[in-house]
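So the structure is just underneath, and the comments pick up after that.
Only one protein chain is missing from this complex, and each of the others stays in its spot.
Up next is subunit A:
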């Protein structure tokens, strides 16, 4: 993520702020994400009129109103389907989807799966706060077992979905993670934008009202170093200030934590991050603090494949090639017969 290429700075952050008053709860993680996106847009050389933000329903889905771009705040769970129509109708548009854990994985799980397997060129930012905020705090499909909420006063009993695991399983070619207030989020967004295809980004977002500090185990300053590992393609997978790393136990096909002494990671058996390795990506996604692992962050998987809208437009063009549209011919197609005059009356 050491992006050294100069970027066209034709816009500034101000150009990306709409005139609408931002109405999230004070202290909401969404503010930080909005700023990170607005800051990223000039750096990637995006053009406001060619940019479309599409969202579903939920706190996060108010996002498009605050971007000075084209925007469509749609219905619950359906943003990927709407975005698919937008992109197929005009592949030149730069499409961003803003969604949440309930929007993308509960009511809209089906569309999330299909946009990923089709690989529509777009960025999907899933704000995961592990709670239903807009409806006042019910547990969500990513809430951990035992989450107490108005609808689960004795604690939730169903196991949570893992957004990145779902994405990878659905055939996503780009899977990344970020944290709302972390400085690295902008770099993750840039990488997502640079990837041609469906880029899936899970952003851990703190809901200050209904689920405050749910991610504290790895976002709190004191715990961040040992409980976060930021991945960089081609670089050794190190954390805790370089004193610990990830090693592949090839025999049992699982990752292990090893101590790294004096920066000698090779001797410790730490492996480099290969962002095209889907098997390792799955292991990274599955790492959990409860099992003593750090949370994998940054670009976990990035292995581009041809995009859906390209395949559709190519096929449309090929199918239409050499054919001249002629409505009159079209309506007269098939077996026809001529009635010359009124036949005899009976």
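Following the convention adopted for this analysis, contacts are C-beta pairs under 8 Å (C-beta built on N, C-alpha and C of every residue); 3 or more make two chains touch, one makes a residue touch a chain; residues count from 1.
As a working rule, contacts and distances are computed from a predicted model.
Within the choices "2-oxoglutarate--ferredoxin oxidoreductase alpha subunit", "Cytochrome c biogenesis heme-transporting ATPase CcmA", "Sn-glycerol-3-phosphate ABC transporter ATP-binding protein UgpC" or "Aldehyde dehydrogenase family protein", the name that UniProt assigns to the complex's undisplayed chain is "2-oxoglutarate--ferredoxin oxidoreductase alpha subunit".
Within the complete assembly, residues 18, 20, 48-50, 52, 54, 64-65, 67-75, 78, 80-90, 92-93, 110-111, 113-114, 312, 315-316, 319-320, 323-325, 327-328, 330-346 of subunit A touch the chain that is not shown.
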